[in-house]
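With one protein chain withheld, the remaining protein chains of the complex are depicted in position.
Chain nomenclature is as follows: A and B, assigned in order of appearance, with residue numbering initiated at 1 for each chain independently.
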Amino acid sequence: MAVNSEQTADRKAMGKIINRYPPERRYILAIMQDLQKQFNYLPKDALQMTAEYVNTPMSVVYSMATFYKAFSLVPKGRVVLKTCDGTACHIKGSNIIIDEIYKTLGIRPGETTADGDFSLETVNCLGACALAPVLVANDRVYPKVTPASLREIIEENRGRRDESTERE
Amino acid sequence: MKVTIDGKKIEAKLGETILEAAVRAGVEIPNLCYIEAFGGQGVCRMCMVEVKDGEQKRLVASCTYPITGEIEVQTNTPELQEIRRNIITLLYRRAPNSDFMKKLYQEYVCPAVEVVDPAEKCIMCRLCVKACEKVGAFAISTIMRGTEKRVATPFDEASPSCIGCGACAEICPTGAITVKEENGKQEIWHKSFEMSRCEICGNYYSTLPVKEHVKEQLDNEVSGENLCPSCRRKKLAGDLAKFSIK
Partner (left out) sequence: MNQLKGNNPGRRTILVCCGTGCLANGSAAVYEALCDALKGNDKFEVETLAKATGCNGLCEKGPLVKILPDDITYCKVKAEDVPEIVEKTLQQGELVQRLLFRDPATKKYYKSHHETNFYKKQHKLALRNIGEIDPSSVQDYLDRDGYQALEKAVKRMSPAEVIEEVLKSGLRGRGGGGFPTGLKWKACAAVDNPPRYVICNGDEGDPGAFMDRSILEGDPHTVIEGMIICAYAISASKGFIYVRDEYDLAVKNLTKAIENARERGYLGKNILDSELSFDIELVRGGGAFVCGEETALINSIQGNVGEPWDKYVYPAEKGLWGQPTVINNVETWANIPVIINDGAAKFASIGTEGSKGTKVFSLVGKVVNTGLVEVPMGTTLREIIFDIGGGIQKGRQFKAVQTGGPSGGCIPESLLDLPVDFDTLTQAGSMMGSGGMIVMDDRTCMVEVARYYVNFLAEESCGKCVPCREGISFLLETLTRICEGKGKLEDLDLLESMSCTIQQAALCALGRTAPNPVLSTLKYFRDEYLEHINNHRCPAGICKELTEFYVDEKLCTGCGRCRRNCPADAITGEKKKAHTIDPEKCIKCGECIDNCKFQAVKVK
């Protein structure tokens, strides 16, 4: 029962987001961005509702959802670690940070820990090249990360893992 | 207007593509993703040609380059030959399990490469997606991007809009789309379809949704008879014969 009411509530929230835009194909991207922000991924139901709303085949909507990097089709971790792998960060050792995250948490870019605490993503450039290598945990930016400081960052973030859900 | 293709002067219409003009004039330009009814996609780049427009020379895809003036076209320079050999090499590397690519790989005398996946057949020419669009089903599309790009149904699951017509498999040059037919059922794109049986010969000839789809498209003007194409032709011929005797 609880699951059902949760689903209904979700569908209601989806409808609310979708209805903010005129029913035209060109708003698919904007709708999906808002859905991604709300749910941390694109639920299947939401994509189907979007396709119907803008009167566009599901295959087209799915094609877009998998093309753009902003979207995820599986739920992400409570804390999303984004390592910047822009050139400045790369030549200052961002791949070592990525390796260290794998050693500590067992996840590679695009993966989520089994307990759902952490997801790892790489981003191309956060535009903070002077602070390379940069790591972002949810909205917190950590400049000049080293393997040693990384462990502290992970520990610090274990504690705040529910913050993002509370915020909504 | 007049254009020259490989020294041959031909008449071209304003706005048509070089490939269209060439096909009409009987000049062959290699291509892997072109079908007249779908128009140029600019995907495989096998049809690259050299265009001389005044003093300026450039390489263009003949399937998308519109003719707007009197140009000179070369379709088979050594430069273009190297491009085509490299494209075939790359596609064989991607789809080594297809006989079609194996043959081309031999024909173009390509260098040795390590293949990506020995079982792969798809060269991503997208003709299947175009065919599905033309049929009006929109069941498949390209998904992902970059080197991960492939053709699929949403979520790699049976798509409600797939009618099992098999146009995608029919048009595929490399046989990459599997269609399983057994016991009156046809399976394609994770979906199984009941087949329709011909009233006369008893052969399975079409999936049920395809029949519905055709009926809808033709505003139900088609008779409700269950006939395979060959029996329908025979019957029609018979009807006409009766008519002419009268």
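Assume a contact is a pair of C-beta atoms (placed from the backbone, for glycine too) under 8 Å apart; a residue touches a chain by one contact, two chains touch by 3 or more.
This structure is a prediction, so every number in the text was calculated from the model and none was measured.
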Residue of A:Ala88, A:Leu120 or A:Ile154 touching the missing chain in the full complex: A:Ala88
Touch with the omitted chain, as defined above, among B:Ile10, B:Ile35 or B:Ile83: B:Ile83
Residues from chain B at the interface with the omitted partner, ascending: 42-46, 48, 59-61, 64-66, 79, 82-83, 86-87, 90-91, 93-94, 111, 113-114, 116, 123-124, 142, 144-149
Hidden partner chain, residues of chain A it touches: 24-30, 32-33, 54, 56, 60, 63-64, 67-71, 85-93, 96, 99-100, 123-132, 134, 141, 143, 146-148
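The rule is simple: only the chains that are shown with their structure count from here on.
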Geometric centre distance via CA averages, chain B-chain A, whole Å: 37
Complex contacts: residues of chain B adjacent to chain A: 138-145, 153-155, 159-161
Chain A - residues contacting chain B, complex: 44, 47, 57-63, 66-67, 73
